[in-house]
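The complex is shown incomplete by one protein chain, all other protein chains being positioned as in the whole.
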Amino acid sequence: GASAQEQVKIGMLQGFTGPTESLVKPMALGGELAIKEVSDSGLLLGGREVVSVRGDSTCIDAAAATAAADRLVTSDGVHGINGATCSGATTAILNNVVRANGIVMISPSATSPALSEIEDDGYFFRTAPSDARQGQIIAEILDRRGIKSAALTYTNNDYGKGLADAIQAAYEAKGGKITAVAAHEDGKADYSAEIGTLASAGGEVLIVAGYLDQGGKGIIQASLDTGAFDKFVLPDGMVGEALTDNFGDMLDGSIGTNPGTDSPGASMLAELASGKGFKGDDPYVPEAYDASALLLLAMQSAGSTDSAVYKDHILKVANAPGEKIYPGELAKALQILADGGDIDYVGGTALELIEPGESAGSFRETEIKGGKWETEMYH
Amino acid sequence: MSFLSATGMTGGYGGSDILHDCTITVEKGEIAVVVGPNGAGKSTAMKAVFGMLNLREGSVVLDGKDITNLAPQERVPEGMGFVPQNRNVFVSMTVEENLDMGAFIRKDDKIEETKQQIFDLFPILGEKRNQPAGELSGGQRQQVAVGRALMTQPKLLMLDEPTAGVSPIVMDELFDKIVEVARTGVAILMVEQNARQALEIADHGFVLVQGRNRFTDTGEALLANEEVRRSFLGG
Amino acid sequence: MTKRVALLYGLMCLVLIAIGFLQSWNVAFGIFNLCVISAVMALGVNMQWGYAGLFNVGVMGFTALGGLTAVLVSMPPVGEAWAAAGGDIALSLLSLAATIVAVIYARRFVHPALKLPVTLVLLLAGYFLIGVFFGPATDAIESIDPALSGYLGGAGLPVLVAWPLAGLVAAGGGWLIGRIALGLRADYLAIATLGISEIIIAIIKYEEWLSRGVKNVTGIPRPVPYEVDLIESEWFISLANFFGATEISDAASLFVKLCYAVLFVIVLAIIMWFAERALKSPWGRMMRAIRDNRDAAAAMGKDVKRRHLQTFVLGCAVCGIAGAMLTTLDGQLTPTSYIPLRYTFLIWVMVILGGSGNNWGSILGGFIIWFLWVEAEPFGNWFMSTITAPLGEGSELAQHLVAGAAYMRYLMMGAILLIVMRFAPKGLIPEATNRSTAMTRSS
Amino acid sequence: MIRVENIAKNFGGIQAVDGVSLSIEKGSITGLIGPNGAGKTTLFNIIAGVFPPSSGKIFLDDEDVTHLEPHELFHKGLLRTFQIAHEFSTLSVLDNLMVVPGNQPGEQLRHSWFNYSRVKEIEAQNYERALEVIDFLEIDHIKHELAGNLSGGQKKLLELGRTMMVEPKIVFLDEVGAGVNRTLLNTIATSIKRLNEERDYTFCLIEHDMDFIASLCDPVIVMAEGKVLTQGTIEEVKNNEEVIEAYLGTGRKHERKVPS
Partner (left out) sequence: MEILNALALFTNFVVVPATAYGAQLALGALGVTLIFGILRFANFAHGELMSFGTMITILVTWFLQNMGVSIDPFPTALLALPIGVLAAISMALVMDRMVFRFYRKQRSNPIVFAIVSVGVMFLIAGIIRIVIGPADQSFADGERFIIGAIDSRRALGLDEGIAIKQSQLITVVVTAIVVAWLFWFLQKTRSGKAMRAYSDDEDLALLSGINPERVVMICWIIAAALAAIAGTLYGLDKTYKPFIFLQILLPIFAATILGGIGQPVGAILGAFIVAFSEVTVTYAFKKFLTYLGPTDWAPDGLVQLLSTDYKFAVSFIILVAVLLIRPTGIIRGKVI
């Protein structure tokens, strides 16, 4: 019977320990939610079971990340990787394991612009958009809202720096004024120095290109405590319930952007997740769900778990034409594919993959009103 | 049985034995002096008596009580006071605090009195009472160390080379003080290289060689013994 | 080598071989390679601490300097950047040189009372002069295709050249830092070196024109073939077939790891030879004497300061070489990854666990700790799933525990470290102190 | 040979040495005595370069050596021992001695790496010498023991042994005798004399044992409260009222206590 067949293994290679440990916990659960959904449907490749094998990419230790990836691929024999979390680790794994062993890897959260150009032999994809795109969106929003000057702080890594560069370039091109740029290090004990500088420079809003449970939060806290800024512009890493839970209506009027469309995917995922005891709209959780789903759907479409074969089906299942697939509808999608039909995976992030295999980046603009994130419009 | 009788002590620092069946005894109010060549095991024997060495064999009995298995800090309340040969002051604490530490277990209210006696005995300590002991000269330190032990007002006072490095005048005073202390009924056990002076005031002397008792006799007799003089007292 | 050493090394080998069979040879060799790099770092720290008692907690900084050197040597130069700002960079270098010369010259000839103010004025002037050229230069460089380059690039030489150079650069850094900080003792030296290493990292992070900063440099050319090329080459396929490989891609990545392994082992062996020779000669004896009692050593005519500086520099050089090797193996320089826990304290754990003062111990420590660092994770996962198995699927406690499995890694690291240290409180292969030095015994 | 001019040293308010001038003649064995805290050790430390004086100058063979470091002074032939033993505790007794000779090629990395045979050769010579010293000090049975494990007196012997590993011009001995068995001390005195006569070593020694001083030293310098009190032959010093009062005491016999 079908159950006798070999399991399909997906590597869940995320930064479980280290600076992203708190972000990753729900991400992994999101990724595994899709895996469970597919496995329970009993429809994948004639009813094969799917399991996830976790590996710790630590976010910052390229060597340990490579070792973990090596283990997943050559020892556990995973058929595809959902990961890695951070751009740095992702690059190392891409160069040293993914290309070396010819295995598909889809990152839910590595957003560095450099990854667009990197040589990947067609094995690497990401369900998150490059930061270059978000910079433009933010500049447009600021321009439209008539905000003439802003201070900017970013988390000091490739993500933060890349995004900050993109924002600054786009905003200044539109005639806006960045009064000051200050990096902040995640996980530090105090951010008064940064706030002191940013406040001194002034600006109508503070753009915080960081993480909501890391330095980004510390920055906002320090701003509110000192009264330096009370309106913030919050890119994707900062958008999440955790922030509003913590600060409530103190953030009213702040603007957020994160990948998304007006598709109902996100809320569907949120609902699915809440049944499982985690938040489906935490940062990168939808991306993680989508990454798993894409891997499995592509396998189904290709009729094979061989990376070399199914890598070419990823763009196909992700994009039109075909039936739109939302979170929780993976069984339906598997069935369609099994029947030889076409699907257009939308998922939790309204996924649209563009060359060279990354999310096109439709963005949702939100505003905090009464301590809640409210969608304003889509870009 | 003697006030202190440490009998048949055998043991060492983990490697081979340093002490071999070594016996040392002192009576109340008496002075016993241990002499011997360098490395004979004199200090080791003192440590053994104080419980800082694991004895393989032998026992230590103080005032009729077997204390062989007591930890050093538990022997202090039993009435033992000890000035080791090296590292015998708290270098970061002031002279006065060093003396206070000597009186750590005392519960009476005569502590200040004793301290004053010590300052009388070693005037220099009074002058330097607020200086950290680590900044003292070698001889001054030695005085602090002895003073600290005296502060304890022990029943058995053990001194490992108390006069090493002290000037002749202080040495005289020190020996006088030791005699005086002994007269109050305290048993005194000391190791000395200024052996002749020490044996002069001693009731008993023990000559240790390679961890064994070589000669045991009264101080006078040892001083009179030609072989002892030649081999151990420098002629 | 004593029996104990042989036994422990044998065990370590067996464990790696077991990994080869139980997990895969790729994993085993992947671990092995990093074990060797860790061992080299541990040797460097051991030279400083074990030989000379210098408490260097800035290992991270020197490793990073090595990594930076690898980038500067091996990456292709960015032509546009040089074209745009080469002149300005040269001018700022010139002004830097001019400032230094002026300061030295002035300090020599000015009245002693005026020394400080004149120096300060000159330095300030120099700072502004350099800034005039340097500011625009860096702006120009950093604005050239910032997403992909935005820095000057390297010299485009083979990366292997970088390894010895990394040693030199780190040695230079070590010399400078040693001159400043070696007067401090014990923990005070530790915190100073820690601070200085953080400064080095800050420079690498923020001087983007030089290192690309936190945007990372990736794709550092390899000294060994690429798997993709191997898979396509005739000779490799026949070689793989000869050894009966089933998966050609597995074989290719294993082959690459083997190539690295050979390179790393050669470096380790060379460093080890020098280290052992030094330690076993009167030099080693002198260093131990200095470590035991520097006042006495000085009174015996040993130039303590110079010797400290010498060992410090040597140790730094070794750490630098290891840093370059690591960057080469990773294929990228990620400044954010330099955190003290990973690059300093872990190395210290290696040295102490292995047995400080003993080179063989340090190497073993490097192997064991890196092995744990990597394998604690799957072991922790396994452990968690085993203990929660009897609780049943639905149990909330079990779910909570399984969700926390990733953190078993910390627990495992901690537990194993404590257990090993309990059974070998002086390290697994302690320094041989109970006898006279080897040479005196043999002569 | 050594000329000390007006040396003073204070430690944050404590005037340890207060304007000392003295000179030590070549070939002499000079004794330095004085009450505890007189500043003798401090003076030694200043001469040996451990810390600079607050004021004053030191000349070695007419060369100003006031600000030289200890290791530089060693190479100029000035050796010293420590009052509180400074052994190399994790080295064996043998190694403690073998460390001493200056200019060992094996202490130069390039030699130990690339010129090993020469290193071995010198090493063998030093080894012989160390064995002789060990023999002399009667510590053959502990030559492989770690110096940290020695008895107090043995450490003192080791201090002395170090000075015998080289041919110094002048040796400063800070209470070598304290804690050393008197019989052995006699032997040491004999050998100091021999080294002085046969090999022309100059000695300056601090000691509280008057017999030892008397058997060796001429002249004797007395210090008290940081100053030189007097100077002269042992007999002159012994009979000096001031010295008796400050330092020697009356030398009375201790009254024997009544045996109980």
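Every chain is named by a letter (A, B, C and D) in the order it is written, and numbering of its residues begins at 1.
Please note the rule applied: a contact is a pair of C-beta atoms (placed from the backbone, for glycine too) under 8 Å apart; a residue touches a chain by one contact, two chains touch by 3 or more.
Source: prediction; values computed, not measured.
Asker: Of the chains you can see, which ones touch the chain that is left out?
Answerer: Checking the complete complex, the chain left out touches A, B, C.
Asker: For the chain left off this view, which of C:90, C:186 or C:389 is in contact with it?
Answerer: With C:90, C:186 or C:389 as choices, the missing chain is touched by C:186.
Asker: For the chain not shown, which residue from B:93, B:179 or B:221 touches it across the whole complex?
Answerer: Once the missing chain is taken into account, the touching residue is B:93.
Asker: For a quick check of understanding: of C:8, C:166, C:353 or C:374, which residue touches the chain that isn't displayed?
Answerer: If we include the chain that is not displayed, C:353 is the one touching it.
Asker: Of A:61, A:131 or A:185, which residue touches the hidden chain?
Answerer: Once the missing chain is taken into account, the touching residue is A:185.
Asker: On chain A, what residues meet the omitted chain?
Answerer: Chain A touches the missing chain through residues 18-19, 21-22, 25, 156, 180, 182-185, 187-190, 192-197, 199-202, 213, 217-218, 221-222, 225-228, 242, 245-246.
Asker: Tell me, which residues in chain B touch the chain that this view leaves out?
Answerer: Residues of chain B in contact with the hidden chain: 50, 52, 71-73, 76-77, 81-82, 84, 87-93, 97, 100-102, 104-105, 148, 152.
Asker: Since one chain isn't shown, list which residues of chain C touch it in the complete complex.
Answerer: Within chain C, the residues touching the omitted chain are 49, 55, 180-181, 183-188, 190-192, 194-196, 198-199, 202-203, 205-206, 340-341, 345, 348-349, 352-353, 356, 400-401, 403-404, 407-415, 417-418, 421-422, 425-426.
Definition applied: only the chains that are shown with their structure count from here on.
Asker: Find the most central chain, measuring centrality by the gap between its CA centroid and the centroid of all protein CA atoms shown.
Answerer: Checking distances from each chain centre to the full centroid gives C.
Asker: Compute the distance, rounded to whole Å, between the mean C-alpha positions of chain C and chain D.
Answerer: Chain centroid spacing, chain C to chain D, equals 45 Å.
Asker: Using CA atom averages as chain centres, what separation in Å is found between chain A and chain D?
Answerer: Each chain reduced to its C-alpha mean, chain A and chain D end up 74 Å apart.
Asker: At what distance in angstrom does the C-alpha mean of chain C lie from that of chain A?
Answerer: Centres of chain A and chain C (C-alpha means) sit 32 Å apart.
Asker: Line, ring, star, complete or other: which describes how these chains touch one another?
Answerer: Per interface graph, the chains form a line.
Asker: Could you please specify the touching residues of chain C with respect to chain A in the complex?
Answerer: Residues 22-27, 30-31, 34, 37, 146-148, 205-206, 213-216, 218-219, 226-228, 249-250, 252-253, 256, 326, 329-332, 334, 336-337, 339, 342, 373-374, 377-378, 381, 403, 405-407, 409-410 of chain C touch chain A in their complex.
Asker: Under the stated contact criterion, what part of chain B meets chain D in this complex?
Answerer: Spelled out, the residues of chain B in touch with chain D are 13, 27-31, 36-44, 85-86, 124, 131, 135-140, 142-143, 160-161, 164-173, 175-176, 179, 182-183, 193-197, 200-201, 203, 230-235.
Asker: Going by the contact rule at the top, pick out the chain C residues touching chain D in the complex.
Answerer: 274, 277-278, 281-283, 285-286, 288-289, 291-293, 295-304, 310, 431, 433-437, 439-440, 443
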